[in-house]
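Structure first, then comments.
Some chains omitted; the rest stay in position.
By written order: A, B and C. Residues from 1 in each chain.
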Amino acid sequence: MALDTVTNAAATPDFELPFEQLGLKADEYEKIKGILGRRPTGSELAMYSVMWSEHCSYKSSKVHLKQFGEKAPKSDALLVGIGENAGVVDIGQGYAVTFKAESHNHPSFVEPYQGAATGVGGIVRDILTMGARPIAVMDPLRFGKADAPDTRRVLPGVVAGIGGYGNCLGLPNIGGEIVFDETYAGNPLVNALCVGVMRHEDIKLAQAHGAGNLVVLFGAKTGGDGIGGASILASETFNTSKPTKRPAVQVGDPFAEKVLIECSLEIFAEDLVVGIQDLGAAGISCATSELASAGTGGMNVQLEKVPLRDPSLSPEEILMSESQERMCAIIEPSKLARFMAICRKWDVTATVIGEVTSGDRLNITFNGELIVDVPPRTVAHDGPVLTRPMARPDYLDSLKPVVLDVVETPDAIKAAVLKLMASPNIADKSWVTKQYDKYVQGNSILAQPEDSGMIRIDEQTHLGVAISTDANARWSYLDPYNGVKLALLESCRNIATSGAKPLAITNCLNFGSPEDPGVMWTFAETVRGLADICLEMGLPVTGGNVSFYNQTGKVAILPTPVVGVLGVIEDVRTRTSMAFAVPGLELIQLGNTDDNFSGSEWAHLHGQMGDRAPTPDIDQETRLVKLLLEGQSLFAAAHDISNGGFAATISEMVLKSNIGATIDLPAQYIPGGVTAGLFAETPGRVVVAVKPSDVVALNVLAEKHGVPFHKVGVTGGDALVINDATIPLTELRTAFTETFPKLFG
Amino acid sequence: MGKIIVEVMLKPEILDPQGQAVGNALPRLGFTFAQSVRQGKRFEIEVVGEPTPAMLADVEKAAEEFLANTVIETFVVKVEK
Amino acid sequence: MRVGVVTFPGTLDDRDAARAVEYAGAEPVSLWHGSDDLKHVDAVVLPGGFSYGDYLRCGAISAKAPIMKSIIIAAEHGFPVLGICNGFQVLAEAHLLPGALTRNADMHFLCTDQTLKIENNSTMWTTGFTAGQEIVIPMKNAEGNFNCDDATLNELESEGRVIARYVGVNPNGSRAGIAGITNKRGNVVGLMPHPEHAIDLLTGPSKDGLTFFTSVLNAMVK
C-alpha cells in the first residue's frame, strides 16, 4: 500500500485532500499549507483536522473562555489551573484534589449504554492523568419528557452504562442530577464528573521533557474506534487497500481501565514518569502533539510500533483512533525496565513508540517512511479562533409572566404537594441511584439524596471534601447571565448546607449550535456571568468543558451550564445530613421567600416558563454560607431549598427521616402567600432543624450575619401537616417513590 | 414444541472485552488452541408447534428490534432440528 | 493474628476489607492472586469487586488463580475463608461452596442497605452473632441471585448451612432468600452483602458487619 509521505506531499503540491469531509474549512486548509510550506500529508491532515475540530480546539468558545483567566480571582488554593487535563486545588495537610466534568451527550443518544459508559471512562482517565487516585464520580443528566418513548430507551441505558462502568472501577457515585425537559429529546445530556486525590508532590503534568526520554503507549490495543473521518482519508489518499468496516460506536472495557488505574498509580508511586497524558478525543494525534508542544524539545514516533486490535488500520486511522483505556507516558530510559515490570504485573500492554528529541518538530514515521513533520504547537494550540456572530434571541422579548391559582385550602395544599412530589423532576431518584455503588472505597460520608456528596480524604485527621453539581436551565433560558450565577450559588449553598466550605469550581457548558447567533449570545452571557461571580466570590475556575451542537434541527436545548463546586470540611464527623433523628426539633427557614415563580418546577407543571429569573443576591448568599458554617454545631439536619421550593425540601426531609413534621406557613407574612411559601424557588434559602434549646443561639447568629430567620414548624408524628392539610407519610412516600418505577420498570 | 435459536455476536470491528478476557485466560490454564475468542449470546426460544415462515419472520423482527443491539451486534435465526 | 486479603485484577473492596480487619484488631496482610504464597496468615478474606470485569462468569477466571490453589488446600484443612460478594462468587466457582450466583431477577445492579437474619452462628465467621439476630449491612451487586438444584438446597437447609437470609422482599430472586452459606465444616463462608462496609456509623448504615471479623478472631484464639 502506497503511503502519502512528506516527500510525496512535497512532490505533488496540487493533490487535493478531502479536507471538507474532515470538517476543515478552505481557509483552515490554506493555513495548514502556510504552516508547513507545502500541502499536508494524509496523516498530517488527519492530525490537524481532529485537533482543530470544535471539540478539541474550542474554536468557537476560546474568545469567551479567556475571561476565566482575565477575571481569575487571587487564590492560593489553585495548584494547577485551566489548560491541563484537570485543575488541581490545595485542600491542606499536603493533599491536592483534582476534579472535572466532561460531556458525552451525542454518543449517549446513539448508544446509551456504551456512550455513557465511555463518558465515565474518559473523565476518570483525565483525573488519573494528573497523578491522582480517582475517589468518586457524579452524573448530571438531562432527558426529554419522562413519558416519551425515546426517554424509555435512553435513560435506562445511560444509567446502566454509568453504573456498569463506574461500579466496575470501584468509584462511589455520590451525586448528580436528573432533569426532564422536551428540549432534550434527541439531545440527552450525559455529563460525568470525577474527583481524585493525591499528595502535592505527586502531581503529574502532560509534558515531554528531556531529549532521549522514551514515549511509551500503555493500556488497550488500538482499534478503529471513532475515526469516521480518517477512514475517508485512508480510502481517498494513495491508500489502495480500502479499510475494513469501522465501528459506529465505541465499546468500553471497564476492567481494562480499572487495571490501568492501579497500574498507573503504582508507576506514579515509584515516580517513574516525566510526563503523562491520557488518550481521549483525537487519540495519539492529541497525546503526542500536546506532550511535545508542552515540552522543551521535539518528538519522534514510530507509528508501526503501536499495538493494533485491527491490523487493517492505516496510519491516518491509527493517529485518529479514539480507542478507550489507553495512556501515553514519557519515561527516562533508566526507568523503563521497572515501568515495564509493573505493566507486566498488571497484564497491561506497554510499548515504546518513540522518543523525545532536542529538535522542535514532531516527526512520525511508518515503517521508516516520514509521514508527519510538523511543529507540534501548530497542531495542539494554534488552531483557528472564531469570533462568531451573536444576537440576543427574540424569544426574550415575548416572555409571559407566570399566572397560577392560589393554593390555600387544606385539600388544595395536600393535592398540590402530592402532585409536585410525584412529578418526574422532583420524584425520588433512587430507581436510578440504587444502580450505583455509593459505598465502595469506604469513605463516602454523604451521597445521594443529600445536598452534596462528601468523601473522607484522611482517616486519621478526618479531612474531607464535598462536591455538588447544579444547573437551572430554565433560569439560564430566561436570563443566561444571572442563570449561571444562580446555579453556582445553589451549588455553594448545597456544599455549605452539608458543612463544607466552597473552595473551587468546574463547569460543563451544554449549548446548541454556535452557528446560531442566539445560542452564541446565550453562551457568551453565561461565560461572562460565571467569570464575574467567580471573581466576586473568590472561587477559582479549575477547568471545564464545552459541548455545542446539542440541538435537533432549529431547536436548541435549554442553555444548560452545569456548575460543580468543590468544598472542604476539616472534620467529616461534623457534617450535616438532610435527615433528622428525633421528633420535637424546631424547623427554621433561613432566608426570605418572594413571589417570583418564573422557571420554577411548579410553573413548569402548569406549562409555564415565566418572564424573569431571580436576581442573584451574592451578598446575602455569602452571609448565609458563613452562617451555615459557623452554626454547624447547632444543626440536627439541614436541607437546601431549590427545585420544587419549600414543599419539596420539607417533604424530602420528613421522608428521609421517616418522622413527620407540623408546618405553619402564615400566608400574610409571605409575598405570594402560601402558594409561594410552598412552591416558589426563591434562592438563598435553607431549612434547618435544631433542638429547642438551640433556637435562641441560632437566632442570634442569624441576626449577626443578617440572614432572615423564620420558625416554620416542629418535627414529629407520622404525617406532614402544612397549615391544616394533613399528608400521611405513607401517602407522601407512595407519591414520591412510585413515579420512576412506573416510568422505567 | 418447536425450537428457534437466535445467535447474537458483536460485530467483528467492535471490541469484545469478554471474549478477550477469556482468550487471555485460556493459555494460563494450559489451553493453547485459541487464536482469538469472541463471546456472544444464544437464545433458545420454545414455540408451539413447528416454526412457520411467518413465525420466523416475526423472530427476525424481534431479533432486529430487541434481542440484538444492531448498532454493535449481528444475529442469525435458526430452527433447531 | 494475621488475616490475608486477596487482590485479584479488578478487586475493589480489598482496602475496605483490610480496614475492617484492622478495626477488628487483627493485622491485614495483602495477598496477590498471582502468587500461591499465603504468607502464614491465620485466615483469608476474598473481597468484593469485579475481578476480571465479571467476564465469562463472576469469579470464574479468579477461581483459577494460583492463590486459589493454596486457599483450596488450606480450606480443606479447616482454614477460615470468608468470601464477600465477588469473593463468594469465586468460592462457588472454585467449588469450595455449592450453588452459583446468577443475574439478579430484575437484571439491575442493586446498591441498598439490606436487612439480614443470621441463621447459623456456629461458623468461624458468625460466632459473635446470636442465632436469629437481624442485622443491616450494605449490598451492592448485579449477580447476587443464589441458585442451586433442589438436592443442594435440601442439603443446605437440613444441615443448617444457610448462615444468613434476606429479610423482607427478596431483593434479587435468590433461592429461599439465601444471602450467605457455609461449607459442612463451617470454616468457609460466602456472603453476598458487604460486612466490611458496615463497621462504623460514619461510612456505613450500622456497625453490624464488624462482628464477622471479630468472630473469626475469637474462633482462632479459642
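The rule is simple: contacts are C-beta pairs under 8 Å (C-beta built on N, C-alpha and C of every residue); 3 or more make two chains touch, one makes a residue touch a chain.
Given the structure is predicted, the values throughout are model-derived calculations rather than measurements.
A.B. asks: Determine the copy number of each chain kind in the entire structure file and write them next to their labels.
C.D. replies: Full-assembly copy numbers, per this file: A x1, B x2, C x1.
Here, only the chains that are shown with their structure count from here on.
A.B. asks: Centre to centre, by mean C-alpha position, how many angstrom separate subunit A and subunit C?
C.D. replies: Centre separation, subunit A to subunit C: 36 Å.
A.B. asks: Just curious, how far off is subunit C from subunit B if you go by their C-alpha centres, in Å?
C.D. replies: Their C-alpha centroids are separated by 33 Å.
A.B. asks: Give the residues of subunit B that touch two or more other chains, as numbers and ranges in rising order.
C.D. replies: Each of 17, 21 in subunit B touches at least two other chains.
A.B. asks: Provide the list of subunit C residues touching at least two other chains, using ranges where the numbers run on.
C.D. replies: Where subunit C meets two or more other chains at a single residue, that happens at 52-53, 55.
A.B. asks: Could you please specify the touching residues of subunit B with respect to subunit A in the complex?
C.D. replies: 10-17, 20-21, 24, 69, 71-72
A.B. asks: Hey, which residues of subunit A end up touching subunit C in the complex?
C.D. replies: Within the complex, subunit A contacts subunit C at residues 160, 163-164, 167-170, 253-256, 258-259, 345-347, 433-445, 456, 459, 572-573.
A.B. asks: State the interface residues of subunit A toward subunit B in the complex, per the touch definition above.
C.D. replies: Residues 110-111, 114, 220, 223-225, 244-251, 253, 255-256, 309-310, 323-324, 347 of subunit A touch subunit B in their complex.
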